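The structure is given below, and queries will be raised subsequently.
Only a single protein chain was left out; the remaining protein chains are all shown in position.
Chain nomenclature is as follows: A, B, C, D and E, assigned in order of appearance, with residue numbering initiated at 1 for each chain independently.
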Amino acid sequence: MLNKTLNISTSPHAVQGVSTADIMRNVVWALLPAAFFGVYAFGLSALFLLITTTVSAVLTEHFLCRFSNKESTVSDWSAVITGLLLGMTLPPNFPLWMAFLGGVISITLGKFIFGGLGCNVFNPALVGRAFLQAAFPVAITTWYPAFLPDRFSTYSVATFTLPFMEPALDGFTGATPLAAFKFSHQATAIPELALGLISGSTGETCAVLIILGGLYLIARNMMNWRIPASILLTVFAFCGLLNLINSELYPTPLFMLFSGGLMLGAVFMATDLVASPVTPLGNWVYGAIIGLLVVVIRIWGGLPEGVMYAVLLGNAISPHIDNLIKPRVYGTGKR
Amino acid sequence: MKPESFWHIFINASLINNFVLAYFLGICPFLGVSGKKETAMKMGGAVTFVMVIAATCAYGINLLLIAVGAPFLQLISYIVVIASTVQLVEMFIKKMSPALFRALGIFLPLITTNCAILGLVLFQTNKGYGFLESIVYALGAGAGFTLALMLMAGLREQLDFAEVPEVTKGTVLTLLIAGILSLSFMGFAGLGG
Amino acid sequence: MQTMSQADTTEPTISLKMLKAMVGIGIVCACLIALTFEYTLPRIENLKAEALNKAISIVIPGMVTKKTFGVDRNNNLLEVNNKDKSPHLLYAGYDENGKLMGLAVEASGIGFGGVLRILYGYDPEKQAITGFHVLESKETPGLGDKIEKSSDFLENFRALDVSLNEDNVTLKHKITVVKNGAKKNPWEIDGITGATISSRAIGNILADSTRQMAPLINRHKSNLEKN
Amino acid sequence: MSVPAKTKTGFLDSLEKSPATDIFLKGLWRKNPTFVQVIGMCPVLAVSNTAENALAMGLATAFVLLMSNTLVSILRFVIPKQVRISCYILIIATFVTMADYAIQAMSVELHKALGAFISLIVVNCLILGRAEAFASKNTVETSVLDALGMGAGFTFALFCLGAVRELLGNGSLFGIAVFPASFQEWVVMMLPAGGFFTLALWLFIFNAVKRAKQNKERGKALP
Amino acid sequence: MTILTALAVLGCLTFLLAFILIVANKKLQVREDPRIDAVEQMLPHTNCGACGYPGCRPFAEALVSGKVLPGKCSVSPDEGRAAIAKFLGVGIGAEEKRVARLACGGGNNVALNRARYHGIQSCQAASLVSGGGKGCFWGCLGYGDCEAVCDFNAITMNTFGLPVVDIDKCTACGDCVEACPKDLFSLHPISHRLWVNCKNLEQGEAILEECQVACTACGKCAMDAPDNLISMINNLPVVDYSKNHQTQIPIQRCPTGAIVWLDDKLGIIKGAESKKIIRKGQRQEGIS
Partner (left out) sequence: MGFFNFLQNSFKHGIHPAEHKNETKDLPIRQFPFAPLIILPTLQHTGIPSQIIVSEGQEVVRGQLLAKAGGFVSVPLHAPVSGTIRKMGYVPTISGKKVPGIYLESFPSSSQEVPEGKGIQVESATPEEILQGIQDAGIVGLGGAAFPTHVKLKIPEGKRCEVLIINGVECEPYLTTDHRVMLEQADDIFLGIQYLQKVTGAQRVIIAVEANKQNAANHLAGKVPREAPIKVQILPVKYPQGAEKMLVSTLLGKEVPSGGLPIDIGAVVINVATTAEIGRLLPHGQGIQERVITITGPGVKQKGNYLIPIGTPLRFVLEQVGTAENISEVYLGGPMMGTAVANLDISVTKGTSGILVFPETEIRRKENIYPCIKCGACLDACPIFLNPSKLGILAKAGAHDEMAEKYHLMDCFECGSCAYMCPSNIPLVQYFRLSKNRVRKRKASIT
C-alpha cells in the first residue's frame, strides 16, 4: 500500500480549475447571441459568411500547426473566436471568397507569424479585417439592408462571387447610420441603434445582445471589464463635451456609443487579452486611448468609422503602456 | 491656392503620410535600429534634430540657388551641405556636451546619408514651403519617424520573448509588423480634411 | 603611439591633398551636371509645356492659344510670363480667332490621401465649369483615383453650373456632392461609390475656388478678352 | 564552409567557375542586395507598385551604380582616405542628377511616377556601400562587373516586387491586363502596406529556400 | 554661363566641405592601439569567457597590454594561438587543455528514481522540488541543463540520461559547471585520468539500494594508492593531483567501480574487481 512511487511537483498543488480553453469556449458562447441576431437580421448570406470565416480560421490554424510540426492548437478554441469575430465585423453580403481569404490572413499574419496563441501583438481578427478593408474597400463598404422579407430563401448576389472576381454590387452604400451622419448629418434614433434595427456589419448591429454577452463573461470573470468600461466612458465623455460645445456639428454621445462597431469593438475586440496591456491601470489607459482615437477618427478623419484602426493602434501602443505603467509593488513606497 | 495650415502640415507629415509607413523613407534605420526602445527613442530624437537642421539648410540653399540661377545643382548641394553641417554639429556637440553626444551623437553619421532627411528637403522644396512651414514639416516628419520607430521597438521587444517561428524571425517579421502598422495608420487618412 | 606622430608630421600634405581631391571632383561634377542640364533643358521644357497644354485643352476643349494670368495681392488679374511662379495661376484659352473660350484655373485642397491639385475649366459666358483634370493626387489607386479615370465622374464637369447672382459677387448655388445617381440639379456632382471622400474633396475644392474666382473673373472679363 | 562535391553540375555552376561571371552572379543572386543583404530598401518598397516603375527605377539605380563604381575605381588612388565618403557622395549625386534629367527628358509621366525616389538614389546604401566596399579596392574591370551584377540584382528584386504588386493590385503586368476585366483588384497591394507584405513574402521565400538548402547539405554531410 | 555658375557654386561648396573635414580630421583622431583590433580579429569571437575575461575584445586588450598570453584562450586552435603570439612577439603560454568532467556514474540503468517528477523539465527546476526525486541526492538528474547550456554542443545526454562530454568540442568555458544544480561538473586537465566518479557522501552499503555504482566509502582505494595519493574526506576518496597520479592501482579493488580510469577519449575503465553491471534498459522505478 505504501510502496508506490510518489509523484512530486511544485506548489501550489491546487488550481482554480478554469483553463484557457474554457475561457475561449465561453467567449464563443457569449458571441453567439449577437451572431444569431445577425443571421436573423440579414438571413442566409450572413449565415454563410459566419460559417466561412470560422471554418477558414480553424482550418488555417490547423494546417499551419501541421506544417510547422506542432500539435494542432485548434482545440484551444481561440481560432474559432477569431474566425467568428472576423465574420461579425464584415458586411453580411461580403463575398465568401474574400471572407475566406480574410480568415487565412487573420490567422497567418495576425497570429501565426508571431508564434501563435499568446504571442500575437495585434488582434488577429482585426488584422484580417484591416487587410480586407485595404484590399477590397468597395466590397467592405457595400451594405445589405436588414430584415429583407425574403432573406431566408435567397441570398445576396455578391455572396457567391467566383474567387478573384469582382462582386456584383447589389447592396446599397453609405446608408449606415455613421455614414449618414458623417456625410449628410442625419442622426438615427437611439432605440433603433441599440436594438439593431439598422444595417451594418453582420454582428455589430444589436448592441443589447453584445452587452449581454459581455456581462456574462464579466460575471464569470473571464473578461477584463476595465477595458470596455474605459472605452465607453471615454467616448461618452469626449463626445459629450463636443456635443455640448456644438450640438449641430457633433453627434450625441449615445449615438456615438451605439452606432457602428463601437460596442462590438469595445466589448469583444479591444478586450482581446493577448494584445492588450495586462496591468489594471494600463487597461484604463489603453481603453482611454482607443476611445479617443475612435472619436477623433469618426469626427475629424476621412473615414466614417474608426474602431478597427483605433483598436489596432491601441494594440501597437500596449507594450509601451505595459512598460510605463507597472503596478506599485508591495512595500516599495508610493508610486 | 489655399496655404496649408501648420497643424495640417504636422498631422500630414507625422500621421497621415508617415515618412516610414507611407512614404518608405528611412527604412534602413527603421529595420535596423528598432530592436530596443532606448535606442529607438534616441535615434528618433537624432533624426528629428537633423531634420530640422536639414530643413533650415535646404531653405537657405534653395534661396541661394534660385538667386544665382542654378536650380540644377539642388540635389548635389543639398546633400553636400547637409552632410557637412551635420558633421559640424556633431563636432560641436562632442565638444560642448559629451553626455548629449553619447545620447545623440553616435547616430548622427548614420543619419547623414539617410533617405528620410534628403526626402524631407526635396519634398519641402517641391511643395514650395516657406521657412516656418518647412520647420513644422520637419518636426512633423521627425515626430512621425520617432513614433513609428518607437511603436516598432515596443512590439519587437515584446516579441523577443515570443515563440516566433524560425523562418519569420528577423527582417521578415519586422516587415510584416510594419505592414500591419501601415494598415493601422490608414485610419488617420483624411484627418483634418 | 609611433603611428600617431607619423600622422602628425604628414598632416599638412594630407590636408592639401584632401582639398585638391575634393575641389577637383567638385569641379568635374559641376561640369557634368551643367552640361546635362543644358542638353536636356529644351526637351524637358517642351515636354512640360506639352503636358500643360494638354491639360488645359482637356478643360477648355477646342482651345488653340493661351495666355497665363496671375492674381496679385489686390485681387487683380495680371498677365504673367510663364517663368514666374505666382499663386493662383489661371490660363486663358482662345480659339483660332482669338476669342476667349474659357479659363483654366488651378486649385488645391485636401483629399483622402493628402493634397489634391486640380485644374478646371471655367467658361465665363456660360458661367459653368467645362472641364476638369487632376494634376496631382495621392488618392488610393483603384479607388480614389477614379476621380481622374471614371468617365461617369468626369461627365459631371461637362457643364457644372456656377452661375453668379445678380450682384456678380456671390454664387447662386454652392457646388455640392451627392450620392451616386442622386444628381438632380446642374450644380450637383454625382459622387463615386466607394470614394465618397475623394469626390467630396473635389466638390469642396471646386466650391471654394469658384466662390472666389468666378466673381473675380467676371470682374476682369474685359481684361481677359482683349487679345 | 566546404560544400561537398556535387555530382551534377548545373548551368549556373559551370558559369560560376569563371571569376568574371562569378562576380556578376554574386550580385545577381548569391549576394543579392535586396533579398540577401537587405540594403537600400526604401526605393524597393516605394516604387515597386508597378512592374514598369520598378524596372525604370532599377535601371536608373544600376546606371548610377555603374558610373559611380567606375569613377570611384578610377580615382581610388587619388582620393585621400579621410574625404573618401564626401567624394563618393559628390560623384554619386552628379550621376543621379544626370539620370534625373535624362528620365525627365524621356517621359514626364514616368518621372512623376518615380517621384523623389530618383533623387533619393543618392542616399541608397547600396551605391555608397559598393563604392566603399568594392570599387575603392578593386580594378576598374572588376568594379564594373560588380556594379553590373549588383545593379542587375537590384533591378531583378525590384521587378519581382513590382510584378507581384501590379499583378494582384491591378490585374496587369507592364500595364497590359492579364486577368479578365471582372478581376477584383487587391487594392492593398498598391498601398504602402502591400509593399511591406510583398517584400516580406519574397524575403520569406528566400529564407525558406536557404534553410531548405542548408538542411539538405547538413543531411548530406551527416552520413 | 550655366557652367560658370555651376563651377562657382560647387567649387565653393566643396572647398567648404573639405575645410570642415580637414578640421574634423585633426580634432577627431581616435586614439586606440590598432593592434587590439588585429588581435581581436584573430580570436574566435565566441565571447565564451573561458579565458577569464568578459569577452574576446577585453581579452584582446589584455593580450596587447601584455597581461596574459594567448594560450589562455582555449577555444582557438593551436595555429590561431601561435599566430597571435607571433604577431605580438610573445610566447604562446600553452596551457594544458582542460575539459569538463562529470562526477557521477548513476545513469538510470544503475540508479533509482524514488519519485516521479512533474514540472519544468530542467535539472535546476527539478532539484528544487524535493531534490528531484532521484534516490541518490547527489546524483545526476538527467534533464540535461548542462547539455542545453553548452554553446559548443560538447555535451550530449546518453541513453541512460547521463551527460557525455566530447573532449574535442569542450572548451572548458565552465558554463556546465555553473548550470548543474548538483555541482557534478568540474574542469580538469585531460591528463587527470584517475577519477572519482561519485559524489555521494553516505557511508556504507545502504546507498547501493539507490545506486549500484556509488562509493560506499570502504576506503580500499585510499589504502592501495601509493604515496598517500588518495585520502578519504567526507566519505569520499580525494585524489591529490599534485602527486604522481598516473597509476591505475587504486581502481582495481573498488567494489562498485566508483573510482575509475579514463582512457584517451575519456571512456571509463573500471577496476578488475568492481562489480560488472550490464543493463541495457532502465532500472525499475523504486518504491518510496
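FYI, a contact is a pair of C-beta atoms (placed from the backbone, for glycine too) under 8 Å apart; a residue touches a chain by one contact, two chains touch by 3 or more.
Computed from a predicted structure; not experimentally measured.
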item	value
Partners of the unshown chain among those that are drawn	A, B, E
Selected from E:Asp33, E:Glu95 or E:Glu202 as touching the chain missing from the view	E:Glu202
Full-complex contact with the absent chain, from E:Gly119, E:Pro189 or E:Pro226	E:Gly119
Given A:Pro163, A:Pro191 or A:Pro280, the one touching the chain that is not displayed	A:Pro280
Residues from subunit B at the interface with the omitted partner, ascending	160-161, 163
Hidden partner interface residues of subunit A, rising order	1-2, 4, 6-23, 76, 115-119, 221, 224-225, 273-274, 276, 278-280, 283, 322, 326-333
Footprint left on subunit E by the chain that the document does not show	114-115, 118-120, 122, 124-125, 127-133, 137, 178, 201-204, 288
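Assume only the chains that are shown with their structure count from here on.
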item	value
Lowest number of touching-chain links that must be crossed from subunit B to subunit E	1
Pair with more cross-chain C-beta pairs in contact, given A-E and C-E	C-E
Chain closest to the middle, measuring from C-alpha centroids that were averaged per chain	B
Farthest chain (mean CA position) relative to subunit C	E
Inter-centroid spacing, subunit D versus subunit B (mean Cα positions, whole Å)	24
Between subunit E and subunit D, distance of the C-alpha-averaged centres to the nearest whole Å	46
Computed distance of Cα centres, subunit C from subunit B, in Å	28
Where subunit D touches two or more other chains at once, by residue number	82-83, 86, 90, 93-94, 97, 101, 187-188, 191, 193-194, 197
Multi-chain contact sites of subunit E, meaning residues that touch two or more partners	2, 5-6, 9-10, 13-14, 17-18, 21-22, 25
Chain contact topology (line, ring, star, complete or other)	complete
Contact set on subunit A toward subunit E in their complex	2-10
Contacting residues of subunit E [partner subunit D, same complex]	14, 17-18, 21-22, 25
Complex contacts: residues of subunit A adjacent to subunit C	137-138, 141-142, 169, 173-174, 179, 183, 302-303
